[in-house]
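As you look at this complex, bear in mind that one protein chain is not there, while each of the others sits in place.
And now, subunit A:
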Amino acid sequence: MAKRIDVSGLSAFYGTHRAIDDISMTVEPRSVTAFIGPSGCGKSTFLRTLNRMHEVTPGGRVEGKVLLDDENLYASNVDPVTVRRTVGMVFQRPNPFPTMSIYDNVAAGLKLNGVRKKGELDTIVEKSLKGANLWNEVKDRLNRPGSGLSGGQQQRLCIARAIAVEPQVLLMDEPCSALDPISTLAIEDLIGELKSRFTIVIVTHNMQQAARVSDRTAFFNLAGVGQPGKLIEIDETERIFSNPSVQATEDYISGRFG
């Protein structure tokens, strides 16, 4: 199920602007890796290079290698659509499809990829909604529009939608930044459960959240405005938050920077 990600020498560009520079790291399977760092340091850009969503942005371009269990995502014979089926993504703002019901939202990834059997879909929808801790709240209104749910429920719906296609890796781009503390707690609990099945990478601005949910933490920083973002260090979360090996990390975590 879960796969290891090996990134080596990865740079990403918007047109001619180099957004992140020469990043190498390993993301362990069945674990949660958190990306922290100041705004604009390229965390989200880097996350989006891991399932080839970066190139959807006009002018988006990538150099370097991302190995998913020894297969390079950026090899010339790799179809980005297949990559995205293997590496799922949850976005910052909940974005359920407004034209679809709750059921159809969860089934969207399967239906749009040609799964038609009602029984099979029913099973997967129920399993995914249970996996996202949403089943009990929505089981009586599966045919209501997904956009009628609360923000936290919508985000869990998006997680259910992402795990319904059974990806190997789940990328989360600040999944709780638009949510209240209770919904955030629900999502964090969910991440703890999901990591037994998926490799999870989460971008967050909330350092307590990184400390709570992640096994390993990567700290990104940039030298200045207009400079590319760089990976400063990646280590066990406990070490990053107690005794980081780079001074800049300690400054950022303890609030002393600038």
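Going forward, a contact is a pair of C-beta atoms (placed from the backbone, for glycine too) under 8 Å apart; a residue touches a chain by one contact, two chains touch by 3 or more; residues count from 1.
Rule of thumb we're sticking to: contacts and distances are computed from a predicted model.
Undergrad: UniProt names the one chain left off this complex as which of "Phosphate transport system permease protein PstA", "NADH-quinone oxidoreductase subunit N", "Pyruvate dehydrogenase E1 component alpha subunit" or "3-oxoacyl-ACP synthase"?
TA: The record names the chain that does not appear here as "Phosphate transport system permease protein PstA".
Undergrad: So one chain is hidden, and I want to know which residue out of A:A12, A:M53, A:V66 or A:I253 touches that hidden chain in the complete assembly.
TA: Going through A:A12, A:M53, A:V66 or A:I253 one by one, A:M53 is the residue touching the chain not shown.
Undergrad: Looking at the whole complex, which of A:K43, A:R161 or A:K195 touches the chain that is not displayed?
TA: The single option touching the absent chain is A:R161.
Undergrad: Which is it among A:H17, A:K130 or A:R144 that touches the chain not included here?
TA: A:R144
Undergrad: Among A:G42, A:G64, A:G109 or A:G131, single out the residue that touches the unshown chain.
TA: With A:G42, A:G64, A:G109 or A:G131 as choices, the missing chain is touched by A:G109.
Undergrad: Using the document's contact rule, name the residues of subunit A that touch the chain not shown here.
TA: With respect to the unshown chain, the touching residues of subunit A are 51, 53, 56, 58, 81-86, 88-89, 91, 93, 95-99, 108-109, 111-113, 144-148, 158, 161-162, 165, 167.
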